[in-house]
Structures are given as C-alpha cells and as structure tokens.
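What follows is an incomplete set of chains from the complex, kept in their original frame.
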Amino acid sequence: MSKPIKICMIGAGRVGKLHSGTLKRYIPDGVVAALVDTQQSMLDETGQEFNIDKRFALLEEALDKTEFDAVVITTPTFTHKDLSVMAAEHGKHVFLEKPMAMDLDECDQIIDACQKNGVHLQLGFMRRFDPDFSLAFERIQSGEIGEPMLVKSLTHGPGLPPPWACDLKTSNGNLAEVNSHDLDATRWLMNSNPTRIYLEVANFKGEERGVNAEYYYDNMIASLKFESGGLGSISGVCPCDYGYDARMEIIGNKGIMIIGEMKNNALTIGIDRDTGLVTPIFRRWQDRFKMAYINEIEHFVISIQSDSPPAVGGEDGRWAVAGVLAGTRSLLEKRPVLLSEVM
Amino acid sequence: MSKPIKICMIGAGRVGKLHSGTLKRYIPDGVVAALVDTQQSMLDETGQEFNIDKRFALLEEALDKTEFDAVVITTPTFTHKDLSVMAAEHGKHVFLEKPMAMDLDECDQIIDACQKNGVHLQLGFMRRFDPDFSLAFERIQSGEIGEPMLVKSLTHGPGLPPPWACDLKTSNGNLAEVNSHDLDATRWLMNSNPTRIYLEVANFKGEERGVNAEYYYDNMIASLKFESGGLGSISGVCPCDYGYDARMEIIGNKGIMIIGEMKNNALTIGIDRDTGLVTPIFRRWQDRFKMAYINEIEHFVISIQSDSPPAVGGEDGRWAVAGVLAGTRSLLEKRPVLLSEVM
C-alpha cells in the first residue's frame, strides 16, 4: 500500500478552495497538510472550512515549520515562478495552475528548477482529465477521425476575472487567464504545435463592469495554424453570464468529433409551451469539470506515489504561454504573428 | 401527367382547416373543390380562409351540386359511418380521420361500402407518414433491432377535447380520441396484433375544467399483450398543457429504437444560468406532424391518381377501434380484457 501524500496548498481563494475540497472529500491518499495565503481572512476562512490547522502567510514559513511532499499553487500568475522554484528547490513536487507564468523565461526557470531537483511538475490543464475530453483524445489517437485538419475550442465563463487579470500590465489578459485551456487543448488534440496566431477582440461590457484597463477585451477570436498544416479557432467570452461553457469540435480527414455540452444534468423539464423545454446548465467551471478536478489531483498524487511523470507538464504549460504571447502581440500589432517570433 | 384530384372537405373545424390548408399550400394535385359543415359560421370562416367557394351544410348537397373525386372526413366520430358509406356509394374515395368509428359494426359497414364501390379508404393515422416514424418502421422491418419484444408509445396533448369526446355516452373517450394513434402505431411497429389490454386511469383535472361525465379520465396507462408474445404500454395525458408530445420506444431482441422528441426546433438558448438552457417545444399536433400531414394527404392523392391502395386502410382503423373497445371494457370491469371478447 502506498503512503498518503502530504500537500501544502498555496492560495486560499477560489481555486485553492476547490482543490482543498476535492482532496478532503474524494482523495484518501492526498492530505492537505498546510495552507498558505498572504491574506489572513482567506487563510482562516478556507482553513476552517476544510479543517486545515497549519496555516501560514508565506511558503517560506510552511517549508520551515511543517512537513509535506508537494505543493499545489493556485495564486495569481505573476507569483507562479517564485513559488514553483522555491518549492522545487526544497524538494517538493509541484502542481501548478494555469497559465504557467508571465513569460517564457519564467517557464524555463520553473522547468529547470523541477528538473534539477528531481521533482514532478504538473500543470493544471484539467480538461485532459475530463472523461469526455480524455475519451476524445484516446479515440483521436486511435485514428478514428483520421488526421486532424481543423479544431475549434471555446471557453465562455460567467464571472469577471479579478482586476489584475484584466490588465495587460499585470497579466496577459483573458487569452492567458481564460483561454490558456483552449491553447493547450487544441495543441493536445491536434497532436501538433501551433505556428501562427491571429486575434480579433472586442470589448462590450468593460465599461459597465468598471474595467478601464487599456487593451481590455471580453470577446476574443483567435485563428491558429499548426505545424501539421491544420487550422484552429478559439473563442473566449468572459464575462458571459449565461453559464460556464467549454466545448470543442475537431474534424479529421475521416470525420468529426464534438466534445462537451452545456447541459449539467440529464433533466428536461416542460411546464409552459411558450417557454419550451428547460435543462440545467453548468453554472460554474467547478461544476463542469468536477470529475476532471478529482482525476487530475488524483493523478498528481499517484504520479508521486508511483514516481512516474505526470501526463501534462512544463512543456505543455510553456507552449500555452507562447501562444498567449504571440496572440497578445497579434492584438497589439493587428497582424498574424508567428510563435517563432516570441520563442 | 396526372389529373388533379378534386376533394370535398367534410368538417370545417380544426382538422378540416388543417387538411384544407395543407392541400391549398403544398399539394398541387389536390384541389379542395367543396366544403361541408352543418355549422354556417365555421363553414364561412374556413371557406373564406382557404378560398373555397362551394360550401354546403350537408354532404348530400355537395354530391348533388358539385363534382369531386374524393372526400376527406374530419367530423366527430359518431358521424363517420354514415358519411363514409354515403361517399363510397357515390363513388368517392374516402380519407377518414381517426378513430374510424364508434364500434366494429360501423367499421365493417365502412369497409364493405368502400370495397363494393371500388373506392379507396385511407385512415388518418398520420404517424405512418412522419419522417421519423416511417424511417423507424423501415429500419425495424429491415431487422435492425431484431424481433420486437416491447413497445412504448405516448400521446400527451395540451387541449381539452370537445365535450362529446369526453363522454363515454357520445364517444369512446380519450383512449379513442387521443390514443387511437398509439394503438395503431404500436401494432404497426410491433408487426403484430394486440390480444389483451389492461387500463389504469385517473382524473386529475376534470373537475377544474368543468368535465363531469361519468368515467371521464385525463390520465391513462394501457398495458398490451401482442400475438407475437410481445408487450406494450401506452400513456395518455390530455389536457397536459406543457405542449404536444408523441414519442415511442421499441426494444427488439437485438436493440432499442427511440422515435420522436419534444423539441420543435434545433435552437438552444441560454440567458440565465438559474433557468438553464431553453429549447422550443411542439406547441400543437399541427406543428409536430406538419410534414406527416403533407405526406399523408399527398399519399391519398397519389393513391387515387395511380389507382394503388393506400398504405393504411380500413383494417388498421378497425384494429384500433377493437383496442379501444377492449380497453374501455377493462376500465369498466377493472380487469385485463382480451380483444377476442369484443371482436
């Protein structure tokens, strides 16, 4: 029998709560041994909710005062590099939320630190662990739709991201914070790296929601070209209010595959024939990817227990960051941009 | 080129309007040459709506004063026998709405009159001409799901039937007026005659809707046994308010087939994540079976032009009436009833 893995959760906000709750409720072999957050109120709230007694303002303290095998990093993007490198240098395995980092140099530092210290690095691309997406991947790999030619992916989310994520000065905007998942998933299912990206963006709700950052956009369409010659399209709408929506379509030279749907439950209700039929929708990403979040964190625990590398790692995170950087340049320079220009 | 067929529409009410409108709009070879209704206001309203100039209170007058090849009978069930026999005896082809008649003796008189006078008799079981149902039939016939073992059929409709149709003294109730379609469709798809029927009924809305006829029911479940050994279940809910609903499921020894759905349009709308997704529903039977109504009346016209017998005729109507009579006896005597007891 394997030894349970002790985890230090870094970040006590929405994503920290999600992973803490998943570990506590569903993962017998993953124990949240410590919680880190600079904000005392969040630290206490989340610590109490999930019975995590060891709470620290800083990772340094946690490293100093308690024992654990791994960290799960859920803090804002601009903190990822320092936290990952510090954890790796202390021999802790790293589960790192997307986007991996602010730029490729940071990505390289994280990858290097993990390699040098012999610790695992898993990126938080949970779609790869969703039952629908992972079955799609398997069936595409088996050749069912032939050679992938064209892929479409969308992420539309209901909530306005936090202020730092809306501003190109402190983040890479929605392309990074919302659509990193699509950049990873299209590359994964196409089985090919993107080579060129072109962005069109729009800002419909910024003013009414109090966002006045330069270059802010809440609607985005990215066109992609892949090494294989294939094509891609990604759409991002955030905030979208109608629910959380993440779907893909991929066409190969033999056929099409449609992945994901908006409805949350197999429940159809008809009351009023003027309204028609009603079906519950995914309200939040936590609902849409509940099983994926269980599976990805279980995968991280097992990869440590069995000393086998995680299925999604630093290179995958780095490619998504490269796509973000090229896409943002396309937006600023109003032209298609090669990924080689930023890599 | 074939000669257009002249039709006398008997009944200017809902069903008469439907068939008149279908013929006028979509069937170049079917001409509504005359309209018959004892109620002058309906006669004028429907006559004007569809530009039918020749209008008569009685079929006798129409036969006397104008020329036509066929009749379409859409009047209440208790008038079917007299009208059909009269039309047949004047050499007119007969399209007769369901239920065929009040009892088996009436059915026999209609069948005999049509046979003796060499005219076609087509029953208004439009499901047989619906693209979904007819494709299902073809694929079942081809052996796709193997030998049919169990069939389920439902008809739920929004409107309260007219008073005469709610009363067992003037009709055979909802089993006849609403669920005749299911009795026909289950026999058709099972490719076997029913041998036994058991009814459970309930009355939830009668009082609030002002129906106080003895034995009135607005909810019904019928269990069926077929000659083949197969089983069936039919549900009827009328009035049901949420829309018009007609679906079937059939299980063979190789597989299952699900026929029909409630949604009217391939249109899914998400506005509010508390509500979820919304899809238009079929509001009325006229919407659900629009194409079936076009196809069935076109089939009638072509069967006359080509002198080939209609695909659904007197025997089919008679079997549905037999099922109604046995089912009603089951309801009154609270026991399963063999169809042979009423045939």
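Order of writing sets the labels: A and B. Residues in every chain begin at 1.
Throughout what follows, a residue touches a chain if its C-beta (ideal position, glycine included) is under 8 Å from a C-beta of that chain, and two chains touch if they have at least 3 such contacts.
From a predicted model like this one, the values you see are computed outputs, not experimental measurements.
Visitor: Quick one: how many copies does the complete complex have, if 2 are shown in place?
Guide: Across the complete structure, the repeated chain appears 4 times.
The rule we apply is simple: only the chains that are shown with their structure count from here on.
Visitor: Per the centroid of Cα atoms for each chain, what is the distance between subunit A and subunit B, given in Å?
Guide: About 55 Å, centre to centre.
Visitor: Which positions of subunit A touch subunit B when the two form their complex?
Guide: Going by the criterion above, the answer is residues 158, 241-243, 245, 262-264, 268, 270-281, 283.
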